[in-house]
Structure formats: structure tokens, C-alpha cells
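What you see is the complex with one protein chain gone and the rest in place.
The block that comes next holds subunit A.
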Amino acid sequence: MKTDYQRPIDWRQGRVDLNHGAGGRAAAQLVDELFARAFDNEWLRQGDDGAALPAPPPGHRLVMATDGHVISPLFFPGGDIGGLAVHGTVNDVAMLGATPLYLAASFILEEGFALAELKTIVESMAAAAREAGVAIVTGDTKVVERGKGDGVFITTTGVGALPPGRAIGGANARPGDVVLLSGTIGEHGVAVLSQRESLEFETRIVSDTAALNGLVAAMLAAVPEGAVRTLRDPTRGGVATTLNEIARQSGVGLHLDEAAIPMQAQVAAACELLGLDPLYVANEGKLLAVAASEHAEALLAAMRAHPRGRDAAIIGRVVADERRFVQMTTRLGGRRIVDWLSGEQLPRIC
């Protein structure tokens, strides 16, 4: 289709400038030639500022989640901010047991950012959304002056549908339940760290960033309604922080078995080198589940049968503890608390 734009966008050498966020012709051109083309669907094709979406079937509830994505570097082994922005929000919706359906995406771009990199990020988002079976139906673009951003910030908001009678949440864990983990921990955090300026190290560790709605659907299909009490993806703050959140919400304690927690040897080695505890390192493609103990083995089998849950394991159990402590039997046979993270995990000096 021939357009009335004055010049084609220079995808090789071009850079984001303030016009791209000014709402004029340049902005429209960027939306048409990049976002609408990559995310193409019936709602975006209408070109309106919002999307009119079909209501879910009677009895279903809507689930909504939003997440701002700020990451340095924007590209890391195994992914980039685009895919991450889709996975993060899809997973937040899926962790309530809902089927993710639609996403809205808001981009804050920094003046001077390379259009070629933006195109890569947007195409990565589009691919991630297709794979997860969600449509990016509306969005927004703003440009901030050079020095006032970090290349690209992306906020995604997701909407999903929750079937009647389903109640999955952080407050539902009960003493006697078991804690399951869908796979090896720490890959995302270590992959990102390995690319940080001043910390670059050789590694084959790639981020685990992935949408988990398929895995969740397989899990929920394998056990009766109500058997899965809690689902949560252990992103920032890692497994330790997420388990503390669940303990606090449910008013219970958790006992973990360190030897049962799956971890790649390379992740363990990198954490050792950097003085980090892998329990606090971020994941982007793993989930923790609390489930009724009588259905734990069936759930574990369903997880292991799914590609995103191949290394799933039962890592602990829920206990009555009004102090809401997460405790762990170490590989050595000792006992310790697995506490909340205080601030950011900083490397130790020696």
C-alpha cells in the first residue's frame, strides 16, 4: 500500500527522535509500520485508541495484571525486553489460573535509541504473544529526551478469563500441602548479570524467559479443581522471596529441602563466584505451586510431561507456623531460615 509519508523509516541507521512521540505524522508512521504490522490483529487494524473486546462467557471473571519492564541490558542471552514484557504479564494472569487473552503495551522510548533495535524488540514481543496465544490489542508510545530514559521501558497490561469456581491465590496454602517448583532456578538473573557492564563473564547460561500459561493449563487439567491452591512465578527476589510472600499471605510456615531444589551446575557456579544466593536470583519462566498433598504426584507428573516443567520437583511442604517462617533443611543436614531479601542482593567483598 502506498502511503503519504514523506520519507520511509530508515530501519538501519535511524534513531528515535522526539517526533516519534509527538502524536503527529512521524508517530503515526512508527505505529503503522512497526507496531501495527508486528502485532497485527483485528483490533489494531481498526486504528482506534482503545479496543472493544468480547466479554467472557457468563460466570467467568476477568483477571487483570500490569507490569513495568525495566531491564539493563535490553538484550541478554536467551531473550530481550520485548519477549520479557509479554511473558511477565501473561504469567501474572496465568498464576491466578486464568486464561490470558489480551495485552496492552505502553512504550517509553529514549530519544536517540536505534530504530533497528526497537524493531527487534517489537518483533520479539509479537513472536512471544503469538506463542502464548494472546493478542496485543492496544498501546501507546512516548518519547523522552536523551538521558531521561534507559533506551526502552515497556509496560504491559494483560487481561484474562477465569472460569467459575476457580480460586487460586497466595492466601490459600494450608498446612500439609506440598510445594512444587517447575524447574531449575536462577537462569534469568545470572544470564542478565553475565551481560552487565563491568561484570561480563563467559557463560552458556541463557534466560529461562517463557510464557507459562500452557504449563498452567496442563497442570489444572491433571488434578481436580481446588487441588492447586497457589501458583506464583518467582521473578524478582527469586524463589525465596516468593515463598515468603505465600507464607505471609496464607499465614503458614514452609519447610524446604535444599537438595530437592533443581539448579543447573553452571548457575550454582556463577552464584558461587559472585557471592549470590541462587534462591534470591530472578527467574522468568518458572512457577511455584502449592497443592494438596494427595494430588501432588499427579500434578508433578503433569508438570514433567510439559516442556516447561520437565525438571519439576517437590521442594517442600506447608506447616503451621504463626511466625510465617520459610525454613530449609540444607544439603548438609543443617537447618536455616530462608528470609526475605533485604534491598538488592549485593556481591560480598571477599
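As a convention for this text, contacts are C-beta pairs under 8 Å (C-beta built on N, C-alpha and C of every residue); 3 or more make two chains touch, one makes a residue touch a chain; residues count from 1.
What we mean here is this: contacts and distances are computed from a predicted model.
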Ask   = Between "Aldehyde ferredoxin oxidoreductase", "3-hydroxyacyl-ACP dehydratase", "Fused response regulator/phosphatase" or "Hydrogenase maturation factor", which matches the UniProt record of the unshown chain?
value = "Hydrogenase maturation factor"
Query = Who touches the missing chain here, A:G176, A:P224 or A:G251?
reply = A:G176
Remark   = The missing chain sits against subunit A at residues 175-176, 198-199, 253, 255, 259, 265, 268-269, 272, 277, 317-323, 325, 327-337, 339, 342-343, 346-350
